[in-house]
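Just below is one structure, and these are the notes that go with it.
For this view, one protein chain was removed and the others were kept in their places.
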Amino acid sequence: MTPEERKRRRDDDDDDKKEDPRAFAFDASVSLESLRLAQADFATARDWDQFHTPRNVLLAMVGEVGELSELFQWRGDDECSVGLPQWSEHDKTHLGEEMADVLLYLVRLADQCSVDLPTAARRKLEKNKQKYPPELCKGSAAKYTEYQTKNE
Amino acid sequence: MTPEERKRRRDDDDDDKKEDPRAFAFDASVSLESLRLAQADFATARDWDQFHTPRNVLLAMVGEVGELSELFQWRGDDECSVGLPQWSEHDKTHLGEEMADVLLYLVRLADQCSVDLPTAARRKLEKNKQKYPPELCKGSAAKYTEYQTKNE
Amino acid sequence: MTPEERKRRRDDDDDDKKEDPRAFAFDASVSLESLRLAQADFATARDWDQFHTPRNVLLAMVGEVGELSELFQWRGDDECSVGLPQWSEHDKTHLGEEMADVLLYLVRLADQCSVDLPTAARRKLEKNKQKYPPELCKGSAAKYTEYQTKNE
Partner (left out) sequence: MTPEERKRRRDDDDDDKKEDPRAFAFDASVSLESLRLAQADFATARDWDQFHTPRNVLLAMVGEVGELSELFQWRGDDECSVGLPQWSEHDKTHLGEEMADVLLYLVRLADQCSVDLPTAARRKLEKNKQKYPPELCKGSAAKYTEYQTKNE
């Protein structure tokens, strides 16, 4: 199934999400490297590299995390269930923009720090798999929390 | 030039970074969708989807942003210049892990909110290009800050 | 009623909290200025003023906000109701420590920025009272959210 098919299926059949969590997908054609390049070109074209020191970009990212949090601050968990069915399309578009801002600054931060972010992410995922063996972690919330706490 | 060639060149010739900002690159083979899938499989294998509500994952991401900030908190700008030449390999590996944690939770958050993060990022980049025309934005820090402030 | 009496009453009669929200109180003898002085003395005695630049202290505070968020990340709203009756004494003590860390860095940040934080807080409260007139704001969550959004 291509990502386009997955999405179409999801739009048709939103209620099945729980039965098939794979029914939602991102656009599979976007690499982190393509975003890094686009951000770098954007900055260079505006002569903004001079402002993009690691600590400046980090603080800018913290600012965007704050804007993202604001979207969730007055809606309790019951208005924010998985898939956000309670949110309007307008609010979800806004949400996507704030998430994008966090991502774009994170990518820029990694670039300005010469950190290969996608490689770091794949390694961290492998490490997490070792750290949390499925057979030990499966189970109650209490066990999960304890397991997390012991390991963090 | 392939990403591998870019990287090799960078390792050989670090001082030229300013002349050629393209000399650093991410692994170009990693899509955001591949990370989303890996994270989703990771959670399902551990029966952790039940804990990954949007607000829970958001707070977990805020926690990781805090850990990332801690790495920068006692080093002034002069110890954090572009490319982080002042940092040890060990510290840069740690930095990559904290960035990875932020990214992985952001990807998970987007998944649990049914937000197509890469598409949102590409759209936001386009919007930023319209909002900050290069011919108006090029120039001094003062103009940049004012321009940003007026628009944000 | 002294703060001590308020507290005693609260311990005796926790279920009445909703009826009497004043039943809980802070120790009324601690001024922000006393914390500022204590923090300043602490730094000077260790020769740490040199590290406490505004941006360093800000990033340190962001780190502590992350640690505070971690305490809430895997507990849904139903495990975090007002007063945190679901939390153990141990967890609440830990929570107090993380809140204290945020406060102490915020106080230090204000000091290093020469910002009179308590005066700023009192002014902001006055401003908020003007901005959100009780007669317009009372009412449903929807109105609250809209009102907030329009004004922020």
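First chain written, first letter: the chains are A, B and C, and each begins at residue 1.
Rule of thumb we're sticking to: a residue touches a chain if its C-beta (ideal position, glycine included) is under 8 Å from a C-beta of that chain, and two chains touch if they have at least 3 such contacts.
These figures come from a predicted structure and were not determined experimentally.
Enquirer: Specify the shown partners of the omitted chain in the complete complex.
Expert: Within the full complex, the chain left out of view touches A, B, C.
Enquirer: Tell me, which residues in subunit C touch the chain that this view leaves out?
Expert: Those residues of subunit C that touch the unshown chain are 3, 7, 10, 21-22, 24-40, 42, 44-55, 58, 61-62, 65, 68-69, 72, 77, 80-84, 92, 95-97, 99-104, 106, 109-125, 127-129, 132, 134, 137-139, 141, 144.
Enquirer: Quickly run down the residues of subunit A that touch the omitted chain.
Expert: Touching the missing chain: residues 51, 53, 55-56, 59-60, 62-67, 69-70, 72-74, 76-77.
Enquirer: Could you please point out the subunit B residues that touch the chain left off the display?
Expert: Output for subunit B: 55, 58-59, 62, 70, 74-78, 141, 144-145, 148, 152.
To be clear about the criterion, only the chains that are shown with their structure count from here on.
Enquirer: Relative to subunit A, which chain's C-alpha centre is the most remote?
Expert: The most remote chain is C.
Enquirer: If you average the CA atoms of subunit A and of subunit B, how far apart do the two points sit, in angstrom?
Expert: Roughly 10 Å separates the two chain centres.
Enquirer: Per the centroid of Cα atoms for each chain, what is the distance between subunit A and subunit C, given in Å?
Expert: It comes to 29 Å between the two C-alpha centres.
Enquirer: Just curious, how far off is subunit C from subunit B if you go by their C-alpha centres, in Å?
Expert: For subunit B versus subunit C, the centre distance works out to 30 Å.
Enquirer: Name the residues of subunit C that each touch 2 or more other chains.
Expert: Where subunit C meets two or more other chains at a single residue, that happens at 55, 59, 62, 70, 74, 76-77.
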